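Every protein chain except one is present and positioned as in the full complex.
Per-chain numbering from 1; labels A and B assigned in written order.
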Amino acid sequence: MSASPSPYLPILFAVVAGLLVVGGATAASFLLGPKKPNDAKLDVYECGVPVVGTARQRLSVKFYLTAILFILFDIETVFLYLWASAFDFLGWFGVVEVGLFASTLLLGYVYILKRGALTWD
Amino acid sequence: MGFQEIVFFVMGILAVALGGCLATRRNPVSAAMLLISLMVVLAGMYGMLDAHFAAVAQIIVYAGAIMVVFIFVMMLLNLPPEELRFGTLTVGEIILTIAGIGVAVALGTKVGQGYLVSALQLSEARAPLLPETENLRNVAATMFTDYLWSFELISFLILAAVIGAVVISKRRHGHAESA
Partner (left out) sequence: MLNPMLFDLIAMVLKVAVALLIALQVAPIMVWVERRQAAMIQRRVGPNRVGLFGFRMFGLGQPLADTIKLIFKEDFVPKQANKVFYVMAPMITGLAGLVAIVGLPLGSYVEVFGTRVNLQPVELNAGFLYLFAVSALGVYGAALAGWSSNNKYALLGGLRASAQMVSYEIAMGMSLLPIVIIFGTLNMQDIIAAQSGHLLFGFLPAWGVFYAPVSMCIFVVCMFAETNRLPFDLAEGEAELVAGFLTEYGSMRWSLFFLGEYAMMTTLSGLAVCLFFGGYEIPWLPQTRILELLTGAGLGRELALWVMFPLGLGVLLGKIAVFMFLFVQARFTLPRFRYDQLMDLGWKIMFPFALANLVVSAVWAAIAKFGLP
């Protein structure tokens, strides 16, 4: 570990300070607001009409697909950032290498497009 | 002990505590949120060990993408708490838990680590390729020169994952339920 103060310390301080602000706002509202609970206020809101069904229903698988594709392209982006930070050192060799990497992923992207996995209906 | 070391040990204890908590949650979303906090604490520990790329990549990819999939899946399945019951503890589960704790303890001691190093024939750490530059540039320089093949293999792994994800979720030839 390095001897100079860690660069992550301000992040910790910012998180603590942010928690104080955000927690303080919530607490202030909790303490200073009136408390008059009644059933109508605390019920599920569906534009004022009685609720139909519960919230526990199955939803579309498209969200899952979007999230999985996000992971994969996010990993690609992180590797691309790595390459870009050492662009000068890696020269044309790096450009070709990463071009190969990106074209394999481009194949995957074209496959997704053709299969219609990104079409929301 | 220096201030940095104290913080590091506190983070380690916090990480283990978070792990223990999340393994005993009844509600899967609570477990997922604890896992996210665990990832953030781990990223902090990587940062304190000067592995800055690993720290940022951990948050961006693991806590920011993979856990999003976990959360989405839990929210999509939307199982009411009554369906998520604990079964009775079987003998096999108890044996596996004890074995898991044993492995963790073994790896946490010098003996276990020494065994691992010799078993995997890991060489010692080399000097960074670009002295006097930052961690990201060094990781990039090493990865794209020495570990080139592994890097290109990653692209094929990702391609396989893409194809697998699409195949799994589009079983009915493009007919999906709407939402």
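In the analysis below, contacts are C-beta pairs under 8 Å (C-beta built on N, C-alpha and C of every residue); 3 or more make two chains touch, one makes a residue touch a chain.
What you are looking at is a predicted structure, and each value in this text was computed from that prediction instead of being measured.
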Touching residue (missing chain; options B:Leu14, B:Ala31 or B:Met75): B:Met75
Residue numbers in chain A that touch the chain omitted from display: 5, 7-11, 13-15, 17-19, 21-23, 25-26, 28-30, 32-37, 41-47, 53-55, 57, 59, 62-63, 66-67, 69-70, 73-74, 77, 80-81, 84-85, 87-88, 91-92, 95, 98-99, 102, 106, 109, 113, 118-121
Missing-chain contacts mapped onto chain B: 27, 29-30, 33, 36, 40, 47, 52-53, 55-56, 59-60, 63-65, 67-68, 71-72, 75-76, 78, 134-136, 179
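The rule we apply is simple: only the chains that are shown with their structure count from here on.
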Whole-Å gap separating chain A and chain B, where each centre is the average of the chain's CA atoms: 17
Chain A residues within the chain B interface of the complex: 1-2, 6-8, 12, 54-65, 67-72, 74-76, 78-79, 81-83, 85-86, 89-90, 93-94, 97-98, 100-102, 104-105, 107-109, 111-112, 115-117, 121
For the chain B and chain A complex, residues of the former touching the latter: 4-5, 7-8, 44, 47-50, 53, 55, 57, 60-61, 64-66, 68-69, 72-73, 75-80, 130, 134, 136-137, 139-141, 143-145, 148, 151-152, 154-156, 158-159, 161-163, 165-166, 169-170, 174, 176-179
